[in-house]
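One chain of protein is taken out of this complex; the other chains stay put.
On to subunit A.
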Amino acid sequence: MDSAIAQKTWELENNILAVEAPNPSSDFIFYYDEVAQAMSLKAKPWGNDPHFFKRVKISALALLKMVIHARSGGTIEVMGLMQGKTGGDAIIVMDAFALPVEGTETRVNAQADAYEYMVDYSQTNKQAGRLENVVGWYHSHPGYGCWLSGIDVSTQMLNQQFQEPFLAVVIDPTRTVSAGKVDIGAFRTYPEGYKPTDDPISEYQTIPLNKIEDFGVHCKQYYALNITYFKSSLDCHLLDLLWNKYWVNTLSSSPLLGNGDYVAGQLSDLGISFLCT
């Protein structure tokens, strides 16, 4: 078909490294090896090196659940936990679930309320066959970008002391919808007093004025991890077939109509920053 040829040409021109097409034998990423995980938890190779984890692999299911949950919160920040395992220098996120707490930026201990929920959910999941442990938390920053605020940094530092290995993921559902690409970031904090030797340049993102101070004060205390996604062979197959049904939605979606107030907010922010300089 023409579209297939066009896609191949585009991929070639842009040096897209083809992700190896998943086949049934490579689905073993879904296998949870309890013994190996227990061994790596004991060995704790991340204890000595604050920069140990460099990559994150997120499953298609986890991404879908997190983005939908983040979007369903509207302008309110929502949060949840992620389940998965470690694999070398990568944290692998297999699944995510929402927590029944609506966070505001001032709640440090939002997770204290949700511990019971978390324990119940993990127990039922283990019974139903999902054997992975909680390996991180995610929350949304609707409209103001993917970074860790002061509260987030202190929460994550606490998590990394007591619940290692732990990962923080931030999703911006408003920017996702308006840009048409998923706006997501994965972070780990440095321990107190550690100065990073190299300064990685992260992709620039516009942050509204009322948040820029919070961002600037803490932006050196954590680093971003590289995110890749994976899916099973059955997922691959189903998603291809799904495309036959939802191409209509692609055409009929209009980011302008859905995000009018977000754009207006950004413009007024821009106006104020013009006045300041």
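In the analysis below, a contact is a pair of C-beta atoms (placed from the backbone, for glycine too) under 8 Å apart; a residue touches a chain by one contact, two chains touch by 3 or more; residues count from 1.
Here is the rule we use: contacts and distances are computed from a predicted model.
UniProt lists the omitted chain of the complex under the protein name "COP9 signalosome complex subunit 6" (options: "Geranylgeranyl transferase type-2 subunit beta", "AP-1 complex subunit gamma", "Integrator complex subunit 11" or "COP9 signalosome complex subunit 6"). When the missing chain is restored to the complex, the residue among A:Val135, A:Leu148 or A:Val177 that touches it is A:Val177.
For the chain left out of this panel, the touching residue among A:Ile76, A:Val217, A:Leu234 or A:Ile272 is A:Leu234. For subunit A, the list of residues touching the undisplayed chain reads 2-3, 6-7, 10, 14, 16-17, 19, 24-25, 27-28, 30-33, 59-61, 63-65, 67-68, 70-71, 95, 97-100, 117, 120-121, 124-125, 127-131, 173, 176-177, 179-182, 203, 226-229, 231-235, 237-251, 253, 255-258, 263, 267, 270.
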